[in-house]
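The complex appears here minus one protein chain, its other protein chains still in place.
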Amino acid sequence: MEELTIVIGGEQGEGIESVGEILTKVLSQMGFSLYGFRNFSSRIKGGHSDFNLRISSGKEIYVNAEKVNILVAFDRASIDLYINQMDKNSIILYDSKSVKSDNLPIAPKGVIMIEAPFQELASELGSPIMKNMVALGMICALNNHSASSFHKVIQEQFLKKGMKISQLNVEAFEKGYAFIKEKNLFSIPLVPAINSNKMFLSGNEAMVIGALASGCRFMAGYPITPASEILENMINMMPEFGGVVVQAEDELSSVAMSIGASFAGTRSMTATSGPGISLMQEAIGLSGAIEIPLVIIDTQRGGPSSGLATKMEQSDLTAMLGGTHGEIPRIIISPSTVQEAIYDMNTAFNLAEKYQCPVFIAADLVLSTSKQSAEILDPLRIEMERGKRVSDEELAEQGKALYDRFAFTDDHISPRTIPGQKFGTHHATGIEHGQTGHPTEDYENRKKMMIKRMKKIETVTLGEDIKAEGEGEDLLLIGFGSTYGAIREACEAFNKDGIKAGLAHIRLLHPFPADQLEGMINKARQVIVIENNYTGQLADVIKQHIPDHSKIQKLSKFDGRPFAPSDIRKFCKELV
Amino acid sequence: MEELTIVIGGEQGEGIESVGEILTKVLSQMGFSLYGFRNFSSRIKGGHSDFNLRISSGKEIYVNAEKVNILVAFDRASIDLYINQMDKNSIILYDSKSVKSDNLPIAPKGVIMIEAPFQELASELGSPIMKNMVALGMICALNNHSASSFHKVIQEQFLKKGMKISQLNVEAFEKGYAFIKEKNLFSIPLVPAINSNKMFLSGNEAMVIGALASGCRFMAGYPITPASEILENMINMMPEFGGVVVQAEDELSSVAMSIGASFAGTRSMTATSGPGISLMQEAIGLSGAIEIPLVIIDTQRGGPSSGLATKMEQSDLTAMLGGTHGEIPRIIISPSTVQEAIYDMNTAFNLAEKYQCPVFIAADLVLSTSKQSAEILDPLRIEMERGKRVSDEELAEQGKALYDRFAFTDDHISPRTIPGQKFGTHHATGIEHGQTGHPTEDYENRKKMMIKRMKKIETVTLGEDIKAEGEGEDLLLIGFGSTYGAIREACEAFNKDGIKAGLAHIRLLHPFPADQLEGMINKARQVIVIENNYTGQLADVIKQHIPDHSKIQKLSKFDGRPFAPSDIRKFCKELV
Amino acid sequence: MSTLKDYRMDIKPNWCPGCGDFSVLAAIQKSAVNLNIEPEDMALISGIGCSGRISGYVNVYSMHTMHGRALAVAQGVKLANPDLHVICAGGDGDGFGIGLNHFAHAGRRNVDITYIVMDNQIYGLTKGQMSPTSPQGMETKSSPGGNPEQPINPLQMALASGSSFIAQAFSGDLKQLVSLIEQGMKHKGFSFINVFSPCVTFNKILTYEFFKKNLVNLDEREGYEPSNRGMAFNIVEETSSMFTGVLYKNERKTLTESQPKGSGTDMLRQGQFELNENMKDKLISRFI
Partner (left out) sequence: MSTLKDYRMDIKPNWCPGCGDFSVLAAIQKSAVNLNIEPEDMALISGIGCSGRISGYVNVYSMHTMHGRALAVAQGVKLANPDLHVICAGGDGDGFGIGLNHFAHAGRRNVDITYIVMDNQIYGLTKGQMSPTSPQGMETKSSPGGNPEQPINPLQMALASGSSFIAQAFSGDLKQLVSLIEQGMKHKGFSFINVFSPCVTFNKILTYEFFKKNLVNLDEREGYEPSNRGMAFNIVEETSSMFTGVLYKNERKTLTESQPKGSGTDMLRQGQFELNENMKDKLISRFI
């Protein structure tokens, strides 16, 4: 097969994570493209959890498949949850100990359901918790992978627990492997991968390496699902890069600290989710008013209020666009894949310093927490543009007491000085101010300063502000963020059916690339804006910018689950 | 004359306030319609300040005039600021002591400039600070008012300082009066008023009496210009109404306290301006999510950040509309006159309890701080609709352990119980919840709850959601808030010129009365949205709702000053 | 007469087995019964965290609010209806991290509510980051090299900011916990009870065993006078906060009692909202 999907499910704490880690590491090294998503129940401990891994030999994938080929069930919930998603010619392996075989649902046609002695075989080695490695062995055998490539990785994984345990785990793996090979009942071999070695990481991890690679040397954050991982990874990795990370007392503080660090000349950021964005609104306004770079990651989750903290939503767009009082320049970038997330961080830091304003990374829960394959970080793609600065020499030449930090210029951007630079001292205030930064209520100055701040960002571009694919004469599908994977696959399916579908995925949400999109919309017969929220926030933004928008339809999903390609196909079919 | 404008200017602390109070009290009692605006410099003490009072015998007025008929100048700045606004046949009286008469600007044609012995005459009575009463006497004489109607009010005003001082002030007034009568050089008599006794008060004061009249018995607030007056007036007046007002430690607390009080069953509110709205965003989301009534006044001022705290702007619309993370129901009402502000508070409390959601009063600095004539409070116009409640008897009958506080109903509104009611206990959480209020992640429930919350407000109406005047075939002028006065007068001027102009002033900003407005826009040849902000926030909202909005143009003013009718006329003339 | 049954409900807490918060839940229910409060006369307001979930497990009027803002909400509830018995509850992050400001101001205002913090020295709900009470050097998910910060001392903070009743309890001693909550609720004014409530999942340092070994009981200490602020401050130093019992207690006017004449009185209780002519005159007199 060219691709397949494996799900491993059980109670939290049954070692599902390790199976996932080893499996994905080996497959990554083999060059497969992967997409993995971990489903949690909201309980801290206990409760069902599963890892859904899609594996592709060639094609890049950005969404889970809707059909499952191999289900490993350590608990009954796994079967109930996935039985209706089993592909024809698929297999369910359920644990003979922990899943009672009477009273099981009847397997759909073509689905083989096998009682598997995960725990039994592990117990034979003295430790039932090694059932996860038994399961890994079975998976490996079912896919016809060579067992040897797994040995090394298993050993590495358990080395910290000692040689003996490490070896036992390899044995457990072998037992599972042999079980399938002996039975010889079934196999789902994968076509060898055509790509070379890749990274496999979550969006959150991608943003961390993107930030550190781009010279981010300060972060202040406050834990919040699903952004905590960013803070934790930064704390873990920052010491090697010489910077500082602070867990602040709240988001009011974390964003303010980040602004302070940025004022001091460091590349700095903060990361949060829904409630944190609400609390940061005042400081976001300050950053805009005093023209200090600031990078803010919002890993959007289910709202409003505490909402659905562990579920998917894209409902903070209006908050990012206009949540602070008054009006400021700001930039909003939306990565749609893990790969993009890395380099978007680089763009974000460059734009923040170039345009001296807050830059949002509008991530979402699925992008942040799903793991995807990505090209290995390429230092050549990391650029450092630190914006308009003034050298110490130039300053010495000017030798003025008060530096014109907010000077009016042709491109509306004023050169910055950094604390420590002689003759660069200046005042920065959120009150309306003149060119030296000192407060003034002069009407003409106010007008000019507002225009300066608001106009400067009009030239912002990511290069590719809209990711366009397909023709889109019949149907144009518009979205942003992690829905890209589902939209792309829906699009491909339409094209197969002879419908000229295309997609326009918005990468730069603000300033909005209206002209470009208008052309695409005008060409299309039907236009659907697809979003994980209730009101259709992106659609409303588009409507502001497109003078005749009667054609635009909204497809909203707000039950906490991401879009599947079939959601989109179903909606469009009902239209046509 | 049918109307005229008087400006009294000087250093802060020169008694301008008392002149204004006495003058407006007497004129109000005479039935004149008034509009007064106090201009401050941003200094705490000292600096120029003036009171600009427009007086009309018949027509209601909602904006300052652009021409001045009588200028009383205690300082030189008053002359410099107003000389170019003097009407033909107008008079400037400047103090012979404090304004040097050499080096004065040359009066425009038709403007009489007189050195007036304000201070001198007052000094004759032993106290130069009474110069303000001398000036009042002169104004009174110039207008041919009978002096006697002023005596009583002056006496009342100064009674707290003792009989003697009170009498001296009357004498000072008489001296001023006599000075003009003796000179007999000029008079600007006003046509007697046709209306009966009115109130004269600021928008802030109007909102306070509206709130108290509507049964608001709790407020928590935090001082901020220009909303502090609301808090202060509530603190002053609340004891007589038995409620409680708290000055909280910050806006995070003030809004949260208000939510708590509302949960306890009291009508409660908070009031703030720009930065406070930013800080309240998280709690606003909670109020929406747990369906607790909440009234929030935003007296918009110049943004962003600390911005122009004492200047006019209408730039918090996007923050009110979408500033909290996630999506909630909310209602936004925009009073455009002081009179409306009173009853809009009543509507706000009724809608908040009926729809169980946050209701914003989108006021602005000019509405909040200008003083206007208004009909005397009419108790018959105050309604009390406390929304869906359950009686103790009904509860006893149901006798359930867990009350279905968030029950699904036909109109999406669930009956509320109040702490203290037996069998009404329930849980309210910002996490997504089921009908009893307890958290659940069930997908179907989530969908239904979102729909319930978001759909319930679709039926909201103020009765008059858009205030429409004039025909508007040639030109439709759209605005919100205090710009009404300027737009109306521009409209009238257009009509006089034979242009069929009309206005559509949006009173209900959310949910947006799109259908009604679309009809009006379709009928008009040109449409201009007039706002005190940079981006055209209302225009952008309209564009979302009107499928073909190519016709819409934006007229923005963001230098901190309110619109004058001539701003609008000038802009439109350039268009035509 | 209310019974424990009235306060219970059919919902299973989603806490980990062994979590200290179970005791606090039981203690609140028991105290309310002991004090003979009817469930409908009680409001339980909580913050966000594992601990914050507690308000969903007691059958009273309950509200699960925002991270750090529960005390502000609770003050609003009490001031608007002084007849209600108001308990506020939350975690150490909720109360001493993001919410510390409201803690200090509620204390000095002396609003008559009882504030119970389930102090597990960790962020439980977000899975194990350090909290403002995590000891210096403690390894957590967000301090893999050891917490670089000195912790906050909630008891001294409460003293400094003017709380009129301050106590500390331990989830492992239900009897004292119930007694302290009862005392707190009976106290007229702001009462604060810090409860060592172990997080068995993420805090492997400050465990039941640790507390059992280290806690001293102030209530049993001879000569300790919980009415002297200086003495209270010093005993916290001396015991390194490792004590249970009443640390400080001193009645003074509550905020409701010190309202201006007229405010917060019967008119508020009776919900007299309708506008009459007398009220109208009061409203307009200044403006005509």
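By written order: A, B and C. Residues from 1 in each chain.
Keep this in mind: a residue touches a chain if its C-beta (ideal position, glycine included) is under 8 Å from a C-beta of that chain, and two chains touch if they have at least 3 such contacts.
Owing to the predicted nature of the structure, the values given are computational and were not obtained by experimental measurement.
K.L.:
Using the document's definition of touch, tell me which of C:I37, C:A104 or C:L247 contacts the absent chain.
P.N.:
Candidates C:I37, C:A104 or C:L247; residue touching the omitted chain: C:A104.
K.L.:
Out of A:M138, A:A193, A:I224 or A:M238, which is the one that touches the chain we can't see?
P.N.:
For the chain that is not drawn, the touching residue is A:M238.
K.L.:
Among B:S146, B:N236, B:S550 or B:S566, exactly one should touch the missing chain; which is it?
P.N.:
Touches the omitted chain: B:N236.
K.L.:
Can you say which of A:M1, A:I129, A:I165 or A:L377 touches the chain missing from this structure?
P.N.:
A:L377
K.L.:
Could you pull out which residues of chain C are in touch with the chain that's been left out?
P.N.:
For chain C, the residues touching the absent chain are 97-101, 104-105, 108-110, 132, 144-146, 148-153, 156-157, 159-162, 229-230, 233-234, 237, 252, 255, 258-261.
K.L.:
Across the whole complex, list the residues on chain A that are touched by the chain not included here.
P.N.:
Listed in rising order, the touching residues are 28-29, 197-201, 205, 209, 212-215, 217-218, 220, 237-246, 248-250, 252-254, 256-268, 282-283, 286, 290, 376-377, 379, 382, 384, 401-402, 419-431, 437-439.
K.L.:
Could you pull out which residues of chain B are in touch with the chain that's been left out?
P.N.:
42-46, 222-225, 228, 231-232, 235-236, 239, 247, 249-251, 275, 305-306
The working rule: only the chains that are shown with their structure count from here on.
K.L.:
Let me have the rounded angstrom distance from the C-alpha centre of chain A over to the C-alpha centre of chain B, please.
P.N.:
45
K.L.:
Can you compute the centre-to-centre distance for chain A and chain C, using the mean CA position of each chain? Integer Å is fine.
P.N.:
Chain centres of chain A and chain C, defined by C-alpha means, are spaced 38 Å apart.
K.L.:
Among the residues of chain C, pick out those that touch two or more other chains and give their numbers.
P.N.:
64, 66, 68
K.L.:
What parts of chain B, by residue number, touch at least two of the other chains?
P.N.:
In chain B, 282, 286, 290, 429-431, 439 touch at least two other chains.
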